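First comes the structure, then the notes that go with it.
Complex shown without one protein chain; remaining protein chains in place.
And now, chain A:
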């Protein structure tokens, strides 16, 4: 699979738009159709100011749900282990909030819609009145709660408050004939809107010379925008389109995707019921309800960007300007209905292609799309970035490279996409912070071979059972090998890493096994496993067997000898006075590493050298595995004991056999093993204890660990049963 590029398209009132493509930098053809003078819908709640404080909390908790849902806890660098519990609580509460805010938003939508239809005077007058009867009530509550919260947080913008008050007053006055009031407002809005439109017209006129066809990967970009903007039935799910030899993968995201029709209906019905019932009777109840709503409306996602927009823009501008600004943004934001980040890949021949696509989709595209969706909701990030990029494209540039540089320089979204692309093609991790708020680490997770087995081994039953085949099993006798210097790793961490993780990175050496680490770090083994798995997942570490001079190392079959000249130089810098090639040629014969260490005082140096080799995948450790074979002699002995004849079996000179699975032996095999053990009375019991391990599945270290032996014990067994135990050396 080869990643060819990343494209961002979106759908707004201006139609399907190709926004940005990386890395090819096509010259821009103005595809933006002049927006038809459209009357922006009035949004009651838009004009309400609410506490930024509230919003902040909301967004944080969202981030945590986000990362929990899509990067499991142990995999996300930004997660600190210590805080998982508290985060879960927060996210739980957020979920509850979001449920209700969905309902609320749909009510808001309903209102919006009703005004839209109102424009055409289709709406039932009675219904409208009902709505309006209810709304001021709501709005007042909101106002109250906001004023309170403003006091608390000392956050207020005079302008907005004025506006809020004005609109509320207006509402109250126009309570009885809402229609005329909305009409007035509509006019006002359309007037406001005319100005930006003129600007846009001017833009297009200025850039007629840019009308040459813009291409991305040989396709006309407008065409790309069309085919990559699927109908809503295909949105909010995996999108995969293959045309000839190119596959487009993405997650088309609808902006208002969570306004479920069912819920809005429910709320609607609920509201109507409220009104039909006597308001007087329900007054106390509804007051409570409304209060609840008021609190929640402040955290209604789609509107927050107006607020932040105001914050940034109003500080030093006069009223008129701000009005324009707000209205302009309102118009575009409500019109951006879909965005789609598409990854274009060239399929490879092999069958695993679909698998790779899935990996790309689940680990990168989905996370990215959700992050962007979140930022769009809260701060209309996509919309702003889209406008920015498109306006940059409208300006004249000498060539497409300069334009690309300019876009990358100014647009953080473009930069993020470029970062992701560059990281993916070089098989690295990309760390981005979307709009300075959503922290994402994206990668296609590596497939990690277990330290004890070659990568090409068939899955053993055990591994299939443990169903997490992509991760090696961790054992207390394993160690963690950091692939970079500890300082480098710590630098790459987000701001608040788990203290245990930091400590682990500072103290860990590949000469310590997890069991020893446990006492040093004073935390549970499972916790250390989690941290280790986390580091492995993010390619900062590998799981190995503890480095020791007793181990047998040979050159790894996967060692890349093409890099040898560079490695030699690098090696000399690390270990002056030693020669990589000499040590390499020493490693051709399997023998304990200690035998190539020239003198005792160089032991530490050589351990560091092995660490270096392992880091660069140059050597691999060989383990001893054991099989049990029963010689003819033993068989004969058993046969005579049983005195059941059939001697013709022994006619051939050689008739030993191998016990393939000593833990599930037949009766006759059991007899053989017993007879064999009896030949060495001193070691009989120990031998019988170890028999189940002689399947070639367990290496010596594992057996020693499992049975709590010493190396000496095992050595005795190996020498006493020299003729019956077949030893085998491999990775």
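Rule of thumb we're sticking to: a residue touches a chain if its C-beta (ideal position, glycine included) is under 8 Å from a C-beta of that chain, and two chains touch if they have at least 3 such contacts; residues count from 1.
In this section, contacts and distances are computed from a predicted model.
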**Asked** Can you tell which of "Vacuolar protein sorting-associated protein", "Protein DOM34 homolog", "Dynactin subunit 6" or "Nitrogen permease regulator 2" UniProt lists for the chain that's not drawn?
**Response** "Nitrogen permease regulator 2"
**Given A:402, A:657 or A:719, the one touching the chain that is not displayed** = A:657
**Asked** Which residues does chain A use to touch the chain missing from this display?
**Response** 219-220, 223, 226-227, 230-231, 233-234, 237-244, 349-351, 354, 453-454, 456-458, 460, 554-557, 559, 561-562, 564-565, 568, 579, 581-582, 584-585, 587-590, 622, 625, 627, 629, 652, 654-658, 660, 695-697, 726-731
